[in-house]
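What you see is the complex with one protein chain gone and the rest in place.
Up next is chain A:
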Amino acid sequence: MLEVHQLTGGYFPQQPVIHDLSFHVQPKEIVCLIGLNGAGKSTTIKHILGFLRPTKGTILFDGQTQLDHPESFRKKIAYIPETPYLYPELTLKEHLQLTAMAYGIKKKHAEGRMEELMETFQMTRQADWYPSTFSKGMRQKVMIMCAFLIQPRLLIVDEPFVGLDPLAIHSLLEHMVQLKEQGCSILLSTHVLATAEKYGDRFVILKEGRIALQGDMASMRQQTGLDQASLDQLFVHVMKEGRP
């Protein structure tokens, strides 16, 4: 289970972007991180991944912190970033091979999974292509395939739908559901609220770096007093709250 407790942090210690965030993601659960641009979603993710050091608070996964057990902590996590970061000198297949090697996945097992994933995401023909020839969506697919190759215990997905074709979005969601059923915890940051509502079990709505609302749909409706409200309506309500 991922536990974020009273997390405060940002890019500079004197200028925190997120304040006192506390939430958790249990196994077999999809938690959606929602907020306006600049609300602190990506900053929160960067803290969980260990790219940024918190000024306050703790982040635990299965009771371990990244600082104490860096290798075993990272081995359980897969990340799909908003911007696809690829090695220009590696082909698609080599990206998958490198990921498999880094995570110690046996060659035979990895090769089977690679074929399967490339087929699912319609990338078999591009196996030996270099990223310079890929569209934004194809680059994103490489990131997604690398993440699913690992079969992680915690999957962190940052705005994954931008640039993906409808079939790829369908496959991504299908794989996420499969992983969830296998016991994976999933933290999904997205602006596509209809998809979040359909697939998310719980929601964390961020506003200016603080949690404005969190819980499942029923509990959020109760907290806001908006019965029958959709996630979209709840989000708009929370964002407008406190405005003149």
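By definition in this document, a contact is a pair of C-beta atoms (placed from the backbone, for glycine too) under 8 Å apart; a residue touches a chain by one contact, two chains touch by 3 or more; residues count from 1.
Definition applied: contacts and distances are computed from a predicted model.
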| query | Which one, "Transmembrane protein", "Response regulator transcription factor", "Branched-chain amino acid transport" or "ABC transporter permease", is the UniProt name for the chain you do not see? | reply | "ABC transporter permease"
| field | Touching residue (missing chain; options A:G50, A:G163 or A:G215) | value | A:G50
| task | Return the single residue from A:H5, A:H24 or A:K75 that touches the missing chain. | result | A:K75
| task | From the listed residues A:A102, A:L167, A:A194 or A:V236, report the one that touches the chain absent from this view. | result | A:A102
| said: For review purposes, identify every residue of chain A that touches the missing chain, sorted by number. | reply: 49-51, 70-75, 77, 79, 81, 85, 87-90, 94, 97-98, 101-104, 107, 130, 132
